[in-house]
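Let me begin by presenting the structure, written as structure tokens, before commenting on it.
Note that this complex is displayed minus one protein chain, with the remaining chains in position.
Chain IDs A and B follow the sequence of writing; residue 1 opens each chain.
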Amino acid sequence: MRHTLAHLKRGEKATITDVSSIHIPLKLLEMGCLPGNTVELVQLAPFQDPMYLNINGSHLAIRKETAKHILIEKVDE
Amino acid sequence: MNNVIQNILVFSALAIAIVFLVKKFLWKKSKSKKACGNDDCGCH
């Protein structure tokens, strides 16, 4: 099954594998959301949305609808 | 004499006030530039 960032649970880490969807704004890539980078879900707001992420040391929050388009591979601890 | 001077001062103050307001609120209309319009100007 394809995993997306939206499936990540709090405290989990993953590696970004694909961000080529046109639904992903360029700004997000420019902030470091690129294939190969590690992403950690720091915190979820109530109703599981938005998501507070740590991507390679860059801290940002995005909505779930954007997270759905970012493909990841979970990192086993 | 005093009265004349005071009247002149009053009318010049009034003129300055009116000119200022007209400039502030009406003058700028003419030079409205075509920037981002009704859409999000294709940003993002």
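Definition applied: contacts are C-beta pairs under 8 Å (C-beta built on N, C-alpha and C of every residue); 3 or more make two chains touch, one makes a residue touch a chain.
Quick note on the criterion: contacts and distances are computed from a predicted model.
Enquirer: Between "ABC transporter ATP-binding protein", "C-type cytochrome biogenesis protein CcsB", "Ferrous iron transport protein B" or "Histidinol phosphatase", choose the name on the UniProt record of the chain that's been left out.
Expert: Options "ABC transporter ATP-binding protein", "C-type cytochrome biogenesis protein CcsB", "Ferrous iron transport protein B" or "Histidinol phosphatase" narrow down to "Ferrous iron transport protein B" for the missing chain.
Enquirer: Touching the absent chain: which residues on chain A qualify?
Expert: On the side of chain A, residues 19-20, 22-23, 25-32, 34-35, 42-43, 45-47, 49-50, 52, 56-63, 65-66 touch the unshown chain.
Enquirer: Given the full complex, what residues of chain B touch the hidden partner chain?
Expert: 2-3, 5-7, 9-10, 13-14, 16-18, 20-21, 24-25, 28, 31-44
FYI, only the chains that are shown with their structure count from here on.
Enquirer: So the centre of each chain is just the mean of its C-alpha atoms; given that, what is the distance between chain A and chain B in Å?
Expert: The computed centroid separation for chain A versus chain B comes out at 51 Å.
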